[in-house]
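Excluded from the complex is one protein chain; the other protein chains are retained at their positions.
For chain A:
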Amino acid sequence: MPKMVVEARIVRNTEIGVNVKELVLYAPEIAAQAVPGQFLHVRVSDSYHPLLRRPLSISDADRQAGTISTIYRVVGQGTACLAALTSEDSVNCMGPLGNGFALQSQRPLLVGGGMGLAPLLFLAGALCPHPIEILMGGRTREEMFWADMFHGKCDAIHITTDDGTLGSCGVTLDVLPEVLKNGAFDLIYTCGPRIMMEGVAKVAKKHNIPCQVSLEDYMACGIGGCLSCTCAGKNGTRKKVCSDGPVFWAQEVMA
């Protein structure tokens, strides 16, 4: 499937949480091909500062409407530039980049933390009508606007917050054993902080459930040309997060 670079008109760029925005772009060529787990590489301004593109997961693709969405947190200069754009603007966008999740699961469990929930949203849509359970974690209630977004897509939603303001107090890994006890899952998909994904992969391995992780790293080109984002794979192999991933089977990239 060819990757491409397009000038995408902004359909909307709206606040959906504190410092979190959803960007919807009109990019029918990308929407037609995108699969869950892939990402966009977005030029946030025409100037040389910031210079590099920003990688953002695809959180939805609507083939009929020709749109793709991404949900991003404003954390620095690049995402602040992006947040300032309106439906008057367009952004230069490469996509769909990387490889997506394996979609063969009949009884999936999704485990997501923070902005890692963005690609899982697209995934949940694609795994319907299979019964989907999701375990999601965040710092505090304010961050859990995600729950509403997964409603209707998932059959069961388990929530944890670090401060206990919503769902169980703690982190996803505290609740994971309980969730696994009550369901016979055939695949676990996880995206979020590295430490969470490593924990999930370990538990999945113990339960003999295949697990896919979606990695994140600093990257310049996004297509395997600069070798900024390589990591160690099995048996001394090297993996590029951008083009071999960002989705990997856990055992490919984690001990």
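Going forward, a residue touches a chain if its C-beta (ideal position, glycine included) is under 8 Å from a C-beta of that chain, and two chains touch if they have at least 3 such contacts; residues count from 1.
The definition used in the following text is that contacts and distances are computed from a predicted model.
**Q** One chain isn't displayed here; going by UniProt, is it "Dihydroorotate dehydrogenase", "Branched-chain amino acid ABC transporter permease", "3-isopropylmalate dehydratase large subunit" or "Sulfur carrier protein ThiS (Thiamine biosynthesis)"?
**A** "Dihydroorotate dehydrogenase"
**Q** Write down which of A:Asn99, A:Thr165, A:Ser228 or A:Gln251 is the residue touching the left-out chain.
**A** Of the listed residues, the one touching the omitted chain is A:Ser228.
**Q** If the hidden chain were put back, which of A:Ala8, A:Leu40, A:Ile68 or A:Met94 would touch it?
**A** Checking the options A:Ala8, A:Leu40, A:Ile68 or A:Met94, the one contacting the hidden chain is A:Met94.
**Q** Extract the touching residues of chain A with respect to the undisplayed chain.
**A** Touching the missing chain: residues 2-5, 43, 48-53, 94, 218-230, 232, 238, 243.
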